[in-house]
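A single protein chain has been removed from this complex, and every other one stays in its place.
In order of appearance the chains are A and B, and numbering begins at 1 in each one.
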Amino acid sequence: MEVLRKYASELLEKKAVAAVIGYVRVSDKRTRPAIITNPEDTSSLVFDNYCLNNLSVYLTKARIKALCRTSDKPMKLAITAKPCDVHSIVALIQENQIHRDDIHIISFNCGGVVKDFGLEFSKETLASKCIHCESQKPVYFDKLFGEEKKIPAAEDKQLQKINEIDSMSTEERFEFFKKEFDKCIKCYACRAVCPLCYCQRCITDKTIPCWIESSSHQRGNFSWNIVRAFHLSARCTGCGECERACPMDIPLGLINRTMAIEAKKSFSFVSGRSLEIPTLVGSFDVKDSDELFM
Amino acid sequence: MNNIYKPHLAVIKEVIEESFDTKTFRLKFKDDKTHNLFTFKPGQFAEYSAFGDGESTFCISSSPTRKDFIECSFKVYGKVTQSLNRLNKGDTIGIRGPYGNSFPLDDLKGKNILFIAGGIGIAPVRCTIEYVLDNRDQYKNIIIIYGARSTGDLIYKDEVKEWIDRKDVKTIITVDPGGESPSWKGEVGFVPTVLEKTAPASENTAAILCGPPVMIKFTIPVLTGLGFKDDDIYTTLENRMKCGLGKCGRCNIGNVYVCKDGPVFTYAQIKCLPQEY
Partner (left out) sequence: MTEKIILKDDFLKICSDLLSKGDTLLAPGQAEYIRIKDISEIILNTSALPPKTSFKSYAFPRSEPLLYYKRGKNDVQIIDINVEGKNIVVIGAKPCDAESLSIMNHLFTWDYEDEFFTARAKHFIVIGLMCSNFDEYCFCTSVGTSPVSEKGSDLFLIPLDENTFAIRIVTEKGNEFLKPYTEFLKDGNEQNSAMITKKVKFPEIAFDKDEVYEWLGNNFESPKWENIGNVCLSCAQCAFACPVCHCFDIVDEDYSYSEGRRMKNWDGCQFGHFTLHASGHNPRDLQSKRYRQRINHKFRYYVDRFGKILCTGCGRCSRGCPVSINIKEIVSNCKD
């Protein structure tokens, strides 16, 4: 922890970065994102199993980008990112939302995080993304901290549920999601925390014509959640933030992971893993399998 | 149950194409009783519905002294005004209102009145001008300054002509520099500049000011320079509204509900509000 604080403080002092986006502790089992511009404030930076937020969501915010232009020469942004958060950063770079050169990635060897604040870290409370995590080491970084750790092995209940839903009839599946989407209150917390929901003007805010009704009845809730699933197909890096943020506990991870599994199966593509491989939605190959649509 | 959100139905009796993007609807309530009972004061607004696209807020631009119809004018901007724009004579719209406060024309009796309007801000001012002209003997000198971006943006051409022709009113029409046509005979210049040149006396005078925020911003210092007191400058605030009833919380500026406590405010009142308009 001390090395992280010292490093961040040096970056700010040297004016190598305009701000450090990091985690600060708010209580025993809870952290909060913080945008730190003053070297003295780095003393509260932490990194542990309770750093749940995917901070890359801040990289595309105009108010954060503006911090880089406060002095004569444009400065970088430093971000503390778990290896899985780095995938989101990769996806953002590939979609031309940020530049690799503008970002200073401080990453960690990760040992997993809890699924929600306030829980004791154990294999039972492990976030579902960590259960099937294949990247405890970041794919890109400018500075790496921490020893290599082991994530406790746990049952992949999410995958079991996906398989269960897969084996349902269309009607049963519709009923399942109908029940889940009925809970939606359209607070758009899922959109707010998603690093890839960076649209300046979301489709839900467009009124001429109105694509997605703001009412939270069945039609409005289905159109929102399905459009979101479409927009994130083969883009979602599986950070699981939407599911965590949802106040109504809608299992959005099931949808996103199903789409990711499909992208991997059909196109051998996993989003945010490499800057070299072009994105699936951004590249077209006549040899692409079209089984998915047939 | 008394549904406060239920509009009255009104038929479009006439559509007046004021400019390339502004229209006036002349409206009559379907129900004669409603039509006769509907009373309002200059400056008040209403919620107009284009069924299928929602409601939009604008002032009632005709004067309550002319009772056989009510009029509203709107510039085509968003979803509802686009939808209203597609309607024709004979079509039906909904009206809820009148809402909000009004220009205190009773208190201004015996005073000079200076009207300043810019762009679509002429709509509430027109209503007030007509009211004052219909009670001409109760007010002293009247000066009207009306500015638009270009000659093509000027609206209420017939009404404006009537004002110009009247001997008991001084009317100055101006367009922004570059907005004049070859045959333009009015002034050329921004409203604050024209106001400065006109230099109306501030003694016993109230200024009624409506227009885009940028115009208001530069006109108020000129008025103050001419000696107008903050209490004598009246303007309207146009925050986004949905209900018009002080419920939906959208038009809040500080502890003020613009739809209930406004839309008419004196400059002295506005100075006390947080800058969120």
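Quick note on the criterion: a residue touches a chain if its C-beta (ideal position, glycine included) is under 8 Å from a C-beta of that chain, and two chains touch if they have at least 3 such contacts.
Note that the coordinates shown come from a computational prediction; the quantities given were computed from them, not determined experimentally.
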Residue of A:124, A:249 or A:288 touching the missing chain in the full complex: A:249
Options B:14, B:134, B:231 or B:276, residue touching the unrepresented chain: B:276
Interface residues of subunit A (partner: the chain not displayed): 26-27, 30-35, 53, 57, 63-64, 117, 183, 185-189, 191-193, 205, 210, 213-217, 220, 241, 244-245, 247-249
On subunit B, residues whose C-beta touches the chain left out of the figure: 1-7, 9, 49, 51-55, 77-79, 81, 88, 90-94, 213, 238-240, 242-243, 245-250, 252-255, 260, 274, 276-277
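As a convention for this text, only the chains that are shown with their structure count from here on.
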Distance between chain centroids, defined by C-alpha means - subunit A, subunit B (Å): 49
Sites on subunit B touched by subunit A in the complex: 78-79, 82
Touch list for subunit A against partner subunit B, complex: 207-208, 210
